[in-house]
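Only one protein chain is missing from this complex, and each of the others stays in its spot.
We call the chains A and B, going by the order they appear; numbering starts again at 1 in every chain.
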Amino acid sequence: MALRAALRSRSGLTGLLSQRSSCSSDIRMSPLLVPQQRNYSTPPKIRVEFDQSTGVAVMHMQSPPVNSLSLDFLTELCISVEKLEMDKSCRGLIITSAQPKVFSAGLDITEMYGKSPEHCGAFWRSVQEMWLKLYGSNMVTIAAINGSSPAGGCLMAMTCDYRIMADNPRYNIGLNETQLGIVAPFWFMDTMKNTVGQRTTEMALQLGLLYKPADALKIGLVDQLEPEDQVIAAATQTISRWLAIPDHARQITKSMMRKKTIDKLTSNRESDIKYFVNFITKDSIQKSLGGYMEMLKKRRA
Amino acid sequence: MALRAALRSRSGLTGLLSQRSSCSSDIRMSPLLVPQQRNYSTPPKIRVEFDQSTGVAVMHMQSPPVNSLSLDFLTELCISVEKLEMDKSCRGLIITSAQPKVFSAGLDITEMYGKSPEHCGAFWRSVQEMWLKLYGSNMVTIAAINGSSPAGGCLMAMTCDYRIMADNPRYNIGLNETQLGIVAPFWFMDTMKNTVGQRTTEMALQLGLLYKPADALKIGLVDQLEPEDQVIAAATQTISRWLAIPDHARQITKSMMRKKTIDKLTSNRESDIKYFVNFITKDSIQKSLGGYMEMLKKRRA
Partner (left out) sequence: MALRAALRSRSGLTGLLSQRSSCSSDIRMSPLLVPQQRNYSTPPKIRVEFDQSTGVAVMHMQSPPVNSLSLDFLTELCISVEKLEMDKSCRGLIITSAQPKVFSAGLDITEMYGKSPEHCGAFWRSVQEMWLKLYGSNMVTIAAINGSSPAGGCLMAMTCDYRIMADNPRYNIGLNETQLGIVAPFWFMDTMKNTVGQRTTEMALQLGLLYKPADALKIGLVDQLEPEDQVIAAATQTISRWLAIPDHARQITKSMMRKKTIDKLTSNRESDIKYFVNFITKDSIQKSLGGYMEMLKKRRA
């Protein structure tokens, strides 16, 4: 099978689908880091710092090892975003990673492997929900991309109003789905078209290209590069410029620019879930996912 | 109120909304400048020079101090364009400013402040009419942007087939509506998207960005920079290249490229007027406009 061969030949490939590590002992929790809004039995995957004086929240993704977008992670993220959205004093959101070397490695493969159609459907709905919440946010949103950001990680970054990436050539960003034999759904495509245009998207998606920061800047996939330790500072500086604009006018403008793209998913949400579930539960795809997980395990060992 | 705060904090802001000066004593009228087609009691705001030998008309906007787009100004402009459009010997139109330092400062604030809904509606219809006439013109249209061109001035420039701007870093161009707490309507957005693409438009409109000539060139908002005193000469040179193309083929091509965007306003014209009137006559917006006018008066004094 083509996918399997591709996977075998790409042992160096980061991306798209990642496995949650069952080991979470290396989460360093300090009292400062405990969000006050929630109290799960597991460590929180999202840590939000909200500065009342500036109206800016910083959302740290802290799900080791690579901020995989699992159902739990996405649920927690959506709840956090929704709370901030409803808090009128919060006007801006910076999204960044607390994990080293990675912003987010994308969708969590374990949510789609050997799972029931119901589970796969619930998972996919949470991916949609994350996109709808972030792409349609009334807040100014800035991605502080302090590590690699393939597939779902890239999608999350593209939902933001502005993207600042660490200028480290070992990091990359892109929608690399085809490299694994799967296909970015239409709303991933639309988001990328809105960011870098039709032609660049056509080539990037067909080849599943992952761009180094300098190349991502060149095609407009990110807006600014900064030294790794200054990405969040730069995001903080940039967001103050965006917040100088009257909220109401900025929000209506943003909504008018993105409405058509958002409406397309909103009105096709169920069929999109059905399509995904049907695809991902196919024997051939399940086999490929299994092979990919084996490869990841061996690489780590 | 956010808009007011924004206005207070931006005393240096040019743009978007401007006030007609009640003093028009500084219009220098020479017999040569009197258009032959009309004879108003007030000095003409538009002066058209038509060269039969080349088929090119040059339209000088001469409404001091800053070519504000008032109802009278727009009406006069539309009549001039329509006359040229119907004159088969006129194949090209260069639009430029007779006022120093400014191409056009955009919509005239006095047409929307303290005016009846009927007046506001008539004013907005004239803005639409200007856009429809220029964006859909059969003539080759070139903007010779010899000064700053914010908001409505930028819109007018974007309707043209080609834009040449004075290479003076004190000038700027852009749709800066959000900076004043208002929103560029969908057809302003569409025109900008057709000019610089989705992503650049999204950021430019959300931030209400005004670009210096060099930056405007970089993003494709203008096509060419020239020394200030050579902008019209360059426009004349460029238009001859466009006129070398058979009219019929060029016109059909232009119409095919712009039809969808034009149809969208044509079929939503009344609702667009209703939306504008409803918005602009709101107490909060009227208060903001009042505050803005006060600020302009003080700055001049």
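We adopt the following convention: a contact is a pair of C-beta atoms (placed from the backbone, for glycine too) under 8 Å apart; a residue touches a chain by one contact, two chains touch by 3 or more.
In this text the structure is predicted, and so the values were computed from the model without any measurement.
Only one residue in the set A:Cys78, A:Leu132 or A:Val183 touches the chain that does not appear here, and it is A:Val183.
Annotation: of A:Ser116, A:Gln198 or A:Thr266, A:Gln198 touches the absent chain (contact as defined above). Residues 2-3, 5-6, 9, 177-184, 186, 189, 197-199, 201-203, 205-208 are the ones on chain A that touch the missing chain. Mapped onto chain B, the interface with the missing chain covers residues 161-162, 193-197, 220, 223, 241-242, 244-250, 252-254, 256-258.
Everything below uses one rule, namely that only the chains that are shown with their structure count from here on.
When the CA atoms of chain A are superposed on chain B, the rotation angle comes to 120 degrees (nearest 5).
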